[in-house]
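Report on the following structure.
With one protein chain withheld, the remaining protein chains of the complex are depicted in position.
Labels run A and B following the written order; every chain starts at residue 1.
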Amino acid sequence: MKIPTDLLYTKDHEWVRFNDGIATVGITDFAQGELGDVVFVQMPEIGSATSQGDAFGSIEAVKAVADLYAPVSGEVVEVNSTLEEKPETINSEPYQSGWIIKIKASNWEADKANLLDVAAYTDLTSA
Amino acid sequence: MRYIPNTPDDREAMLREIGVSHFNELIESIPESLRLKSPLKLPNGKSEGEVKTHMIELARKNRNATSSSSFVGAGSYDHFIPSAVNALASRSEFATAYTPYQPEVAQGTLQVIYEFQSMICELFGMEAANASMYDAGTALAEAVMLTFRSTKRSTIIIPDNIHPSYRRVTKTLTRCLDLNIIGVPCTDGKLDVASVEKELSDQTAALVLQYPNFYGIVENIEPFIQLAHSNKSLAIIVADPLAMGVLEAPGSFDADIVVGEGQGLGNPQSYGGPYLGLFAAKQKFARMMPGRIVGVTKDVDGRRGFVLTLQTREQHIRRDKATSNICTNEGLCATRATFFMSLIGPSGLRDIGNACMRRTAYLRDELARIKGFSCPQDGPHFKEFLLRIPGNAESFFEFMAERGILSGVPLSQLGLNDPHGLLVAVTENRTQTELDAYISLAKTFSKEYAHAVPASA
Partner (left out) sequence: MPSPHPLKQLQSETQLIFELSRPGRTGFQATATPASLPHVKLPSTLTRKTAPRLPEVAENTAVRHYTNLSVRNHHIDRDFYPLGSCTMKYNPKVNDELAAHPGFAAISPKQSEASSQGAMELMYELSSALIEITGMDHITLQPAAGAQGEQTALLMFRAYHEKCFGKPRKAVIIPDSAHGTNPASIVNAGYEVIQLPSADDGMVDVGALKNVLNEDIAALMITNPNTLGLFEKKILEINDLVHQAGGLVYMDGANLNALLGIARPGDMGFDACHMNLHKTFSTPHGGGGPGSGPVAVKKKLEPFLPTPVLVVLNNKFHWEWNRPDSIGNVHSFYGNFGIHVRALAYILSMGSEGMRGIAENSIINANYLRVMLADCYQIQQNVPCMHEVIISGSRQKARGIRTHDIAKRLLDYGVHPPTVYFPLIVPECMMIEPTESESRETLDDFVDIMKTIDKEVDEHPDELLSAPHLTPVRRLDEASAARTLDIRYYK
């Protein structure tokens, strides 16, 4: 199971990559493994607001469904349209082409304090 | 106990294996005070012969469509059922199987449902159909809930020419949601654009239309659907599947959801159930649909196979966030409908439709000529029409029933305030002899009884 060191995480198994005010969000390798074959991702509309800790969409496997929680507050500026045709990308490349949404963060410094670093997330998944 | 194989000896031996000396040791978890001290107050078990005698005695107390001529409709119709439908549906393989949760040993059921979904899409001109709902009323209620969720608007317009039972069921099943159902009055059984337009608002989730409507009139639903869409509302059509061989498909008019009663597709009337709620929608609503859906896939050897799909919508996975609480569909009724549609084919459906329309037109024309009778609603009719009786419609029904004809449904029986109105249904099963007998008895009624209560009363 891969847990990249350059990302931050939530306890709900989302990861965040922050660059120039934009937070790219996906689910972790651990999460995709627990869910199994991803068949559908329900994504928010571009322009909609996110609030840290609130659900912004959901992800469906064959016999499981999980809500997706926003790791940061802000505005959705892009959704990964590849997932509409190939949701299984999340299984094969959870940290790269399987990203889900990009959020223009409105309160990054404060939100960041609530996220887990790689050590904390590793603890969470090995508990 | 002819359905329980184990004998008292078997039971004794099994109790020994279990390690108890008496059955009661197995139910010690039931508090003593709750255990019944005396047998249930039910009769002793009867032989199969006795059961049949008793039940058939009850059956004989009913008039039925094989011993009387039935013109009774209002949502349940005496359509023809080919013998092959009964023969196939009585196969244990279909009748005694459970929901297809293990697809490897349920391909029969699953493929039939896939074929059913495909045929329902064809009838209604829609892109996605589910494996069926309980009946038309519950299908309409589910459609209403879907539009409520998807538009995030709270008002549903259900005009007065929608079947009153469907309106009532929808009202009951949505009564705890923050949803507002409003009616629209009709003139001569028909809806006009201006009255619907008046009711539209930015809170209108959906407009419901029935096609043909409750009075059997085929209205042009297209302008109403356009009106709903121009208001960003959805259009739900309650359509008669048996009319789809002759009437343009609701999908051609850009309907968003089509529901309907599938009883006439090879299912007996059975005093109101089990019936078959049809549910079809545009593809974009597939993931929000209630009920079971079957999809195609392949097995590990590359063979085509069928599975329940989009299961994450359903209650056994999504629990309190499910699209509906529905668990079973009406599997065997949908199976019968599939056999029926396969047998009749496109030409049969068209012929049945024409047969209904021509018989209806004949009876309606002839009855309207009889003194005191009238058919006040104009427009094309499919298989049902409103007849106004010179006198009380319930008395007319009794008069006809005594003479072997179940002549229709008095509107008063449907909760509508019209003592003279009788809703008359004419299916392809009615022969010219039966139609002429109806006409002739109506003439007698007109002569002998009409004077008792003037039509204007």
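By our rule, contacts are C-beta pairs under 8 Å (C-beta built on N, C-alpha and C of every residue); 3 or more make two chains touch, one makes a residue touch a chain.
Predicted model only: the values in this text are computed from it and were never measured.
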Which listed residue, B:294, B:389 or B:442, touches the chain dropped from view?
B:294
Tell me which residue among B:341, B:367, B:386 or B:441 touches the hidden chain in the full complex.
B:341
Which residues does chain A use to touch the chain missing from this display?
36-37, 39-40, 60-63, 87-88
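Here is the rule we use: only the chains that are shown with their structure count from here on.
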Just curious, how far off is chain B from chain A if you go by their C-alpha centres, in Å?
45
Spell out the residues on chain A that touch chain B in their complex, using ranges where they run on.
39-40, 60-65
Can you tell me which positions in chain B touch chain A when the two form their complex?
287, 311-312, 317-318, 321
